[in-house]
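Selected chains only, in their assembly positions.
When the chains are written out, they are named A, B and C in that same order, and each has its own residue count from 1.
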Amino acid sequence: MFGVTVRDHMMVAHSFRGEVFGPAQQLHGATFVVDATFRGEALDADGILVDIGRATEVLKAVVGELSYRNLDDDPAFAGTNTTTEVLARHVADRLAEQVAAGAMGAAEHVNGIVVTLHESHVAWASYERSL
Amino acid sequence: MFGVTVRDHMMVAHSFRGEVFGPAQQLHGATFVVDATFRGEALDADGILVDIGRATEVLKAVVGELSYRNLDDDPAFAGTNTTTEVLARHVADRLAEQVAAGAMGAAEHVNGIVVTLHESHVAWASYERSL
Amino acid sequence: MFGVTVRDHMMVAHSFRGEVFGPAQQLHGATFVVDATFRGEALDADGILVDIGRATEVLKAVVGELSYRNLDDDPAFAGTNTTTEVLARHVADRLAEQVAAGAMGAAEHVNGIVVTLHESHVAWASYERSL
């Protein structure tokens, strides 16, 4: 099993609904350092699972749609807390769409994606899905 | 599959029995940077797998029981080398007890725990178990 | 010259005024991983420059005043962009007040403070001042 990971980041504002969140119910924000891992069982004829350059560009586009925004105003997340877990799944699902749409080239052997969002040096969350 | 990780650390003294350990047979010590990952297939109604705040508190309590101590004197480890592997399992088992006891709230979807102990910038060990 | 550093973090929302900021003029947010360094020429009788435990508590209190908030609503920053540089200076100044007020004990040899705020894995800013 191979895995290839690229890293980028996004800076967002948001607030959470639910007593469990304590002070995080107030409008606050986060830098999410985002690691996107593409997984697969084999390499292509060039000796790669995915092109790291294209993977970097696709991840940059996906996190760019969220960055420098207040996620409380984003209809895509209406009625949903944009927790680290939810955002990890969102980024993974958007990357899966991009792979399916050919944005990363053939990427014929990619069969899974893992996205990890680091919200600080002491907390992070990830979401793993097949393709 | 979701995963949520929180990080803390502990500082302990200990020694090992067995020629394989070389100079580590002498009384020495370590800082273990501890990463505790909670895993599960779904999120609760708040959009979280576990409350990061409560997970942080529970991990702090578990590593606090070990920290600032000489583990050679701890009856819980009598007859056992407190290697990084053994301590990773110990912390994971204690966290599993805490989850079962409700210390992290409902945490209804948590079905696995991974604990990684970093003993230096060039060596670490982990233990993974189901719940 | 000795230096002792402790690390914590804060999560804030804010927006910037000025064309130079591009998309960061929108309401967004950041996690700032905060490193506070205390400097001095000598150690006290216990062999320390500052008590790392107390330094950790004081830093936690200072960043706690800013965390989980929208800094655009904070009168302390009215008319000022809360850039990484400005926040680094703010934290350093607040820490200096705490040292002067005895919050860190005698700390008799501390004569300088450096605060570094990491806004992502690829950008950070610092402010250094004497006491």
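In the analysis below, contacts are C-beta pairs under 8 Å (C-beta built on N, C-alpha and C of every residue); 3 or more make two chains touch, one makes a residue touch a chain.
Because the structure is a prediction, the values reported are computed rather than measured.
With respect to copy number, the whole complex recorded in this structure file holds 6 identical protein chains, 3 of which are shown.
The rule is simple: only the chains that are shown with their structure count from here on.
If you sketch which chains touch which, the chains link end to end in a single open path, with no loop closing it. The rotation relating subunit B to subunit C, fitted on Cα atoms, comes to 180°, given as a multiple of 5.
If you tally contacting C-beta pairs for each pair of chains, A-C comes out on top.
Both copies, subunit A and subunit B, contribute mostly unmatched positions to the interface they share, with under half of the numbers common to the two.
Most remote chain with respect to subunit B, judged by CA-atom centres, is C. Centroids built from CA atoms put subunit B at 27 Å from subunit A. Per-chain CA centroids place subunit B at a distance of 30 Å from subunit C. None of the residues of subunit C touches two or more other chains. Residues 1-8, 43, 46-49, 51-53, 56, 105 of subunit B touch subunit A in their complex. Within the complex formed with subunit C, the subunit A residues making contact are 7, 9, 11-14, 23-24, 26-33, 67-70, 119-122. Taken together, the subunit A residues at the contact with subunit B in this complex read 16-18, 20-22, 80-86, 88-89, 116, 119, 121-129.
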